[in-house]
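In what follows, a structure is listed as structure tokens, so that the remarks can point back to it.
One chain of protein is taken out of this complex; the other chains stay put.
Chain IDs A, B and C follow the sequence of writing; residue 1 opens each chain.
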């Protein structure tokens, strides 16, 4: 089970291929999440959903820099990370609807998607809860000499959890191949991060022996470039790093968070959507570089939409687990 | 009970008085701890004892900069802090021996000396366990407008506890009047701090919005000067600070830790004792400045020794609590 | 419904409103009371339980914290020791693991360790309860952990009336008190008088009198037990429903008397069934009423599995009116 991940050679995509692939992945996340919003609003999806819309370039830029067998840990806002790491749309939707064929047999749901085949150690509903897991996976990679790297995604809210500093310190002491990716979308739920975060985020890495960099999270190419560098650094045995990615979530903290003006202005939201949209920025760039024309992008959109629609149909049609499965999988 | 501390005016000792007082306090801690060692070795003291010998200048330099009603929190190695803040030798010894008249009615023992009258919120046997308490006391001081300051003493081992960074961050956000005093005696029990601490200790404050300074912990005047500055800063409403004090414990981690050569050399110990002893350094300085002569210092030694001896006799003669007291004080 | 309640009830409040009112009244009464937690000021908490408090009391008394449960719990301990009256908000009861060291090694023990010299009068409010489709890390009922610890008190209200009266007492208490609210009960309505009142900690309440079987239930399980009692009535079985209201201090006397009266007892609690609250309550009953019992005390708690996400799975993990009624029928038939 723990060896279900087959080591694979580093990703060989380059140039136009790579860029188009990143564009496609971002689009897939966007359309996936729009569909989640729709399912939720139509009361077809149980529980909560935290949409990744607006932040697509972060997951995609980072995960493109990873091998299939590299590890990631994710968060409550995890759909984007899972898809970027290669999860199947069908099995994701099935899990979100609590169906037996879902990634976790319906036992996990939106906040616990996990998938050994793509190195996904799991989304996590405890803020900061996966920082130890990612560091431990890096420990295994180092000890077993597999050359794998672990990426730990977390929101800037997790900067409040002391365990992050405990594990960064150990990662630095032991030179573990882990990249901590802080997604600063500026809000801990309904509270601006400046009200909860003193000092200097970028200084928090070096204080624990972890070199830090910051990057514009709406520019997938920039994210990819810096992630590539940090991942290769880790793989080369040079230890952990912290990547601070500045980004924005377009929707509410979760789907039900609709009236948001008490904590952020419509204008702020509008500005990010119109001026900083990662998919538009990348699309424009692809066209400007002659790597794709609008028609090709539209076609891509259609393909992705079809894949998403298929996933939804698949998930809606799939059966629930039978109640007698409830006490299976408690112990291995 | 929580108001048992009477606010008092800032300490008015100056010049020679102050310096002699600091010398006396250091001596008292030294002789107290030597007596503890003796009691323990003679099996007259139950439990564990972590001696403060070698580190006296830290507690004394810092506590001299405090008002009586200022708060401190202490650690497992707490006798020095308690005495420096004004604890009675008699009641300390009584508590160490588990006697009813002890500071905690015998319920706390060496690691839990607490005393509202001197603003002592308690020694603490959990590494890092009192960082929240000190910060909370600073919170009260700010909210109640008392002008009090809280000092949080902790060993460099507590740098491993994430809660420290959580509370430093909040102290910075809320500008709380707290001074974090990190006593770096270079060892977490039997492990050198460089094996457990990555990055830069002094950088850990500013990363969380807490300005930091370092000082030679064997020079009580230097400790006092910088502590005074940071305490006044806090009292003035300018927020928290972190003071890194470099020092050394002469004895084992606890009294039973006798064969220490596997983790530190006798030579290292000898060097600190002969070249960096805080009491000798201060004594020499007092003499060189003409503030005292050797005879005066010897006399002082005799006085302090008598006080210590009295405390031991008092404690040995005092009765144990009767067993039926065991379930009192569980609830207030 | 107690006598007082019957005499003065004029309004219906939700449980959330009752809690907010208790907090507001205590904050007006005592300037030392303040609240700290995540997203509690302008946002009024994700469950909106605290809406409006920051508007009345300001940001100095309703503090948004970083996501630092251990840290702000520790700060609350220190503030409580030095003259304030903190009320900590832990958004989901599942997160209490982060606070255990502060609550158990510091808050619970400082009074004793200091020989009675310091005390830590703080309240931790948090949630319990499943069936919200929130999966394994947002659905637990972990109150048994705190019940186990000397120095702490544990409160489990089951109605708006009790919630208000107990929370006011908890805030006035000189000790650390943990106050558990079932997140599925925030919209439950019930009578709450206009007049001020408090309910002492340590006094159980008989929510329904009966003679054939005693159902001892906690928090939202009281509502389940009352529903079961109605079903049982149709089967000709008269069920008494007893709500301990506080698990520590525990009103053993009322529990044991009811057990002696009916001779058959079911205990229902939403925590995991193994090594949980039901074990203690069942033990207290068998110790106090053994020779009056017709059958062993029946325990019903959450299934010993992490709470699953999928609705058909989650629904079978907790006691329901139906399963409680079935158990009661079996118990009565089996005698």
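Everything below uses one rule, namely that a residue touches a chain if its C-beta (ideal position, glycine included) is under 8 Å from a C-beta of that chain, and two chains touch if they have at least 3 such contacts.
It should be emphasised that the depicted structure is a prediction, and the values quoted were computed from it without experimental measurement.
Engineer: Which of the visible chains would the unseen chain be in contact with across the whole complex?
Structural biologist: A, B, C
Engineer: In the full complex, which of A:169, A:184 or A:241 touches the chain missing from this view?
Structural biologist: The one listed residue touching the chain not shown is A:169.
Engineer: One chain isn't shown here. Among A:35, A:75 or A:135, which residue touches it?
Structural biologist: Of the listed residues, the one touching the omitted chain is A:135.
Engineer: Of A:121, A:151 or A:255, which sits in contact with the chain we cannot see?
Structural biologist: If we include the chain that is not displayed, A:121 is the one touching it.
Engineer: Touching the absent chain in the whole complex: find that residue among C:57, C:112 or C:186.
Structural biologist: C:112
Engineer: Just checking the interface: what residues of chain C touch the absent partner chain?
Structural biologist: Looking at chain C, the ones touching the missing chain are residues 94-98, 100-105, 108-109, 112-113, 135-137, 142, 144-145, 147-151, 247-248, 271-272, 274-280, 282-283, 286-287, 290, 293, 295-297, 299, 303-306, 308.
Engineer: Would you write out the residues of chain B that touch the absent chain, in ascending order?
Structural biologist: Where chain B meets the chain not shown: residues 46-48, 98-100, 104-112, 124-129, 157-162, 188-191, 195-197, 262-263, 320-323, 325-327, 330.
Engineer: Using the document's contact rule, name the residues of chain A that touch the chain not shown here.
Structural biologist: Counting over the whole complex, chain A touches the hidden chain at residues 1-4, 71, 73, 102-108, 112, 114-116, 121-122, 124, 126, 129-141, 143-144, 150, 162-163, 166-167, 169-170, 173-174, 328-332.
Everything below uses one rule, namely that only the chains that are shown with their structure count from here on.
Engineer: Would you mind checking which chain's C-alpha centre is most distant from the centre of chain A?
Structural biologist: Between chain A and every other chain, the largest centroid distance is to B.
Engineer: Per the centroid of Cα atoms for each chain, what is the distance between chain A and chain B, given in Å?
Structural biologist: 47
Engineer: Could you work out how far the Cα centre of chain B sits from that of chain C, in whole Å?
Structural biologist: Those two chain centres are 41 Å apart.
Engineer: From the mean C-alpha coordinate of chain A to that of chain C, what's the distance rounded to whole Å?
Structural biologist: A distance of 37 Å separates the two centres.
Engineer: Find every residue in chain A that makes contact with two or more other chains and list them.
Structural biologist: 160-162, 195-197
Engineer: Two-or-more-chain contact residues of chain C, please, as numbers and ranges.
Structural biologist: 65-66, 68, 70-71
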